[in-house]
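As you look at this complex, bear in mind that one protein chain is not there, while each of the others sits in place.
By letter and in written order, the chains are A and B; residue numbering begins at 1 in each of them.
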Amino acid sequence: MVTHAEFLPQLLNGIGYGATIALIAIGLSLIFGMLKIVNFAHGALYTYGAYVAFTVFSGIPAGVFSFWLALIAAAGFVGFLGLAMETIFLRPIYKRPDAILYGILLTFGLAEVLRETIQIIWGAMPKNLGIPAYLSGSINLGLFIYPIYHTILIVLAFAVILFTWFFVERTKLGSLIRASAEDPETASSLGVSIHKIYTLTFMLGCVLAGLGGALHTPLVALRAYMGIDILVASFVVVVVGGLGSIPGVLLGGILIGVVRSVTALYWPTAVNVVMFIVLAIMLVIRPTGLMGRIW
Amino acid sequence: MSFKTREILKENVLLVAFIIYLIILPFAVPYPALATEILIYGMLALTFILLLGYVGLLDFGTAAFFAIGAYSMGLLLKFFHIYILLGMFISVLITTIFALAIGFLCLRRGGIYFALLTLAFNEMIFFIIYEWRDLTGGDSGLHHGIRPDLAPFLSLQPEINFYFFTLIFFVAVFYLLLRLIHSPFGSVLQAIRENELRTTVLGYNVDRFKLTAFVLAGAIRGLAGSLFAMYQKFVGIEIASWVTSGNVIIMSLMGGVGSLFGGIVGATIFIIASDILSAMWERWLLIIGIVFVAVVLFIPGGVWAGLEILYNKLRLKSFVEKISS
Partner (left out) sequence: MSLLETENLTKNFGGLRALDNVSINVKKGELHSIIGPNGAGKTTLFNVISGVFPPTSGKVKFNGKDITGLKPYQISHLGIGRSFQVISIFPALTVLENVRLATQSRGSYSFNLIKKVSDLKEPTEKAYELLEKVGLREKASWKAGQLSHGEQRLLDIAITLATNPILLMLDEPTSGLSPEETTKTIETIRELAEDRTILLIEHKINVVLDVSDVITVLHRGCVLAEGTPEEIQRDVEVQKAYLGVR
């Protein structure tokens, strides 16, 4: 019999997981919307974020400051990786007629390279950080108690998503990005450096993946291949939620996260499979997703 | 020699060379079993090339159907000691049914979604196999240990025998796909790749064509899986993993997705290279990854396209020499 004290924290876990996946998936969605590239290296970039955060956490024991430093380092490092990837490898293929196809294949190959370099740098054995002392403990939420770190995770994930949404929908640079995505020729003729916008958007997408990884570092065992599950979950969320819509992706993420967590309570063997069942149902009854745009 | 005669000769030379290659292969590689592995992965590469090179569909889910075929065969052997050909037939049937369902779902959204969805459902199959331990053995794998005889005095235990047994199916699949490409059905598939919108406006139910091609690919993958189950006498969960799907993609791109021959070239290169490299350096996949990226950037047509360019250049060279002498 599952009690309130067990169910509610699990529900929150689902929301937390869903929000982080949504965060990462929004990065994927931005990259596709702008560059028409499905970034198959997104999971590997998430993994890099997690490993960089791990290094900062374990190398710089400075309390809460380490936490923020880890996030910034992860975001910065993965952003830099994104810069290198886009300018060196992706730019040559934009003009090709099958650019979308090449984009997928290239990012897929680069993901392989990234995963191997992770193992060269950090070794092939899994790494476990655990929640650092200064972030551990729980808070009492009346009906149940909930770990502090998980609470921080949820708050931060939503904050970053909100910030991203605000940036894309309400700022000048954001509207520039959206305009360039819809009509690159017109934007270009108006003096916008399309190449810079492409690079910036790609970096932003990667940063989101890296942040997602960094947030997960205290919670999971780090392995070089951990990104694939995240990549696949992002894909599922994007299809279920609707590509191109930040609220849609968030909604999709939370749906998947909650379904997953609830399944963990009642039908544990199906935890990893249930999101595909949701995906299949969605494809049959509403292929465009919860809030899909024209795409 | 007239142009047409030259073309016919070229085509036949290719096929003859191909047959010789297939017969010599088990003796040319480090050990005969490796040749069998090349054929089996070659079949997988052929299905990938059919979908990408001829229909224009990028499929990340090869492994799922490979595994379904393998586990079906393994289970049939383990629990029913089934006759080999009957077992293979049933395995292909089971895989085909899965391909129909999954193909339908993956084609629901158009365009790029297909690639993502094939990866997603590949993972789903992987997790089902992983969790259903009672049936599949989970990540320990299915140890059935059986490689049945084809007939009372036709044992397939010797690796060379099993190679030639596999070869029969490989040649059948290759021939089938060759016919398919030149058939009316095949020309519609290529039209879809070239210009899907126009094809649909001309009156073709494009989704039905795509699904048929996908299901056919699934059936062949199931066949390859059933062979693999007997090749290894064991079914490990790694054949269901996206890594296996990825390897098929890599070997196909390297070989060249523009031609069926690219499949066998790619499979040969990849299987032999991975056999040698993995013994040399634990991080050999890094090299594969770098080579793959280089191929996509610089020679997207793969080795086969490179060979064709080379061949044309040489022919041009000898032609130029002829007329200037």
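Here is the rule we use: a contact is a pair of C-beta atoms (placed from the backbone, for glycine too) under 8 Å apart; a residue touches a chain by one contact, two chains touch by 3 or more.
Every value quoted in this text rests on a predicted model; they were computed, and no experiment measured them.
Among B:T62, B:T95, B:T199 or B:S226, only B:T199 touches the chain left out of the display. The residue from B:A63, B:L142, B:V173 or B:V188 that touches the chain not shown here is B:V188.
Listed here are the chain B residues that touch the chain not shown: 179-180, 182-188, 190-191, 194-195, 197-206, 209, 212.
Heads up, the rule we're going with is that only the chains that are shown with their structure count from here on.
Spacing of chain A relative to chain B, judged by their CA centroids, is 33 angstrom.
Those residues of chain A lying in contact with chain B across their complex are 32, 38, 89, 92-93, 100-102, 104-106, 108-110, 112-113, 115-117, 119-120, 124, 228-229, 231-232, 235-236, 238-239, 269-270, 272-273, 276, 279-280, 283-284, 287-288. Across the interface of their complex, chain A is touched by residues 58, 105, 108-109, 111-113, 115-117, 119-121, 123-124, 127-128, 130-131, 242, 246, 249-250, 253, 282-283, 285-286, 288-290, 292-293, 296-297, 300 of chain B.
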